[in-house]
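These notes concern the structure reproduced below.
The complex appears here without one of its protein chains, the remainder shown in place.
Now for chain A:
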Amino acid sequence: MGSSSSKHSVSDSDKAILELKVQRDKLQKYQNQITKVSQRELQIAKLNLEKGNKERALLALKKKKYQEQLISQTNDQLLNLSKLLQTIEFSLIQKDVINGLKIGNQVLVSLNKETNIQDVENLLMDTQEAIEYQNEISELLSTNLSPESEEAALQDLAELQLQLMNSPPKNKLPEPVINSNIQNQNENNKESNRVSISSEDSKNSEKLADMEPIAI
């Protein structure tokens, strides 16, 4: 509890505030007392009037007036005291606020010291490099994937196909004459001939069919 007792210590300003508040309490007590006295003067005045003692009644009323003045004076003093007290209490709070700001500033400065500018520059440069590298990759990727280049590629393909169709097939060179293969070759040729003939036949018959009405 040692720390708490030091935290709860009484400062000079606390003592000053206490003095002021004690003065205020004393004024308050005085005012309470004088208010009672002044009320009693009114009763005395009434009693004296009933008895027919006008002078005494007037004296009591004069006293009462004077006491009322005192009451209003103590009211003013009480107001002054409470104003002063509030100003002091507000200044104390202000002091705390400024203290808080000071501590916050110190923390900020020490934090700034910890973050070295060179480190930050290096870090930023590294980041920049990484960004550039990333950009390069994405540029490469995007050029490959761009619709124009894809179209161009398709065009190239079409041209190549055209070239292939126009040029005589170079790969269909006369086949090397190998004895064992001749027979097969011949048979193949026969078959292909037959197919070609049959297809010619059908074409011819069609032609005939077309021509018939003209013949009639």
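Assume contacts are C-beta pairs under 8 Å (C-beta built on N, C-alpha and C of every residue); 3 or more make two chains touch, one makes a residue touch a chain; residues count from 1.
Following the convention adopted for this analysis, contacts and distances are computed from a predicted model.
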UniProt lists the protein of the undisplayed chain, choosing from "28S ribosomal protein S22, mitochondrial", "Eukaryotic translation initiation factor 3 subunit G", "DNA replication complex GINS protein PSF2" or "Vacuolar protein-sorting-associated protein 25", as "Vacuolar protein-sorting-associated protein 25"
Which of A:10, A:117 or A:164 sits in contact with the chain that's absent?
A:10
Where chain A meets the chain that is not shown, the residues are 1, 4-5, 8-10, 14-15, 17-19, 21-22, 25, 28-29, 89
